[in-house]
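Excluded from the complex is one protein chain; the other protein chains are retained at their positions.
Right, chain A next:
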Amino acid sequence: MERFLVDGFKPQQLSTFALTLYKYTATVDGKTILVDFWDTAGQERFQSMHASYYHKAHACIMVFDVQRKVTYKNLSNWYKELREFRPQIPCIVVANKIDADVKATQKSFNFPRKLNLPLYFVSAADGTNVVKLFSDAIKLAVAYKRNSEDFMDEVLKELENFELETKEEDSPAEETSQGEPVCLSPGNG
């Protein structure tokens, strides 16, 4: 996260939620958007917080450590949990620490392949593919949000028509949410 933001980062620590929040302004298709990155903790004692991690997320980045098998094996549990809360959001898998083991980049990994999830080979240390990862995640989040909003608009229109036909009342106002929370699942496994 910090490698992507380099110096423009002033994270907000929410220790009760084991969460670090980073705000970022991105430009996608000429439009300025506000992105919230949620860097979540992996330790098991924060299990009860997980529901709030996924809440309103528009994309998810799941990281494993190419030097530690257990982090890769744990991905399937994180993924199952993610899908309980957010069945549709884009999810990216990251193989991190390739600076420590370049050979990992020459291997094929079943987990992302079978689930058809994009896999990025990254080094947070030397910076390989960090910027690409986050820019792509933002694009995916924006596209997802746009599509789900289009969908919501249609649902609302249907509702309006329905209401006009039945009663003559104001259509409900939609709550506007700010930013694109991007949920970062931790690499400790």
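Descriptive notes on the structure:
Everything that follows uses one rule, which is that contacts are C-beta pairs under 8 Å (C-beta built on N, C-alpha and C of every residue); 3 or more make two chains touch, one makes a residue touch a chain; residues count from 1.
One rule holds in what follows: contacts and distances are computed from a predicted model.
Not shown: a single chain whose UniProt protein name, out of "Centrosomal protein of 19 kDa", "GMP phosphodiesterase delta subunit domain-containing protein", "Ubiquitin-related modifier 1 homolog" or "Anaphase-promoting complex subunit 2", is "Centrosomal protein of 19 kDa". Checked against the full complex, the candidates A:Leu19, A:Val35, A:Leu82 or A:Val130 give a single residue touching the omitted chain, namely A:Val130. For the chain left out of this panel, the touching residue among A:Thr27, A:Ser48 or A:Asn110 is A:Asn110. The residue from A:Trp38, A:Tyr54, A:Phe121 or A:Tyr144 that touches the chain not shown here is A:Phe121. One chain of the complex is left out; on chain A, the residues touching it are 6-7, 42-44, 67-70, 72-74, 76, 99-100, 104-111, 113-115, 119, 121, 123-132, 186, 188-189.
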